[in-house]
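Have a look at the structure below before the remarks.
A protein chain is absent from this complex, but the other protein chains hold their places.
Up next, chain A:
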Amino acid sequence: MGKDRRFRIAHSEALIGVVLALINFLWWYGFAYGLGNKSPDEYSYILGFPAWFFWSCIIGFIVMVILVIVVVKFLLTDVPLDDEGREEQSE
């Protein structure tokens, strides 16, 4: 079962998922605790939100959406999911 070409694709796509989650975590953590770790009266505000929240949660979310779109458009491969479709796929 390990020979299936589709599984090699699936394995690399799973790795992409792990990488995305790592980027997501670092961005989220970095901005939240990097900018948020001071007294609230020293906070700067962007578009009405405290800067740590704006960068971590709002921009972080938008960045992840863009990354997911890029991954889907450029890195994921269409494969048939049923075993019958296998013959059509040649390397």
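Keep this in mind: a contact is a pair of C-beta atoms (placed from the backbone, for glycine too) under 8 Å apart; a residue touches a chain by one contact, two chains touch by 3 or more; residues count from 1.
Throughout what follows, contacts and distances are computed from a predicted model.
Hidden from the displayed complex is a chain whose UniProt protein name, among "Sodium/pantothenate symporter", "Accessory gene regulator protein AgrB", "ABC transporter ATP-binding protein" or "MBOAT family protein", is "Sodium/pantothenate symporter". Contact between chain A and the absent chain runs through residues 2, 4, 6-7, 9-11, 13-14, 16-18, 20-21, 24-25, 28-29, 32-33, 36-37, 39-41, 43, 45, 47-50, 52-53, 56-58, 60-61, 64-65, 68-69, 71-72, 76-83.
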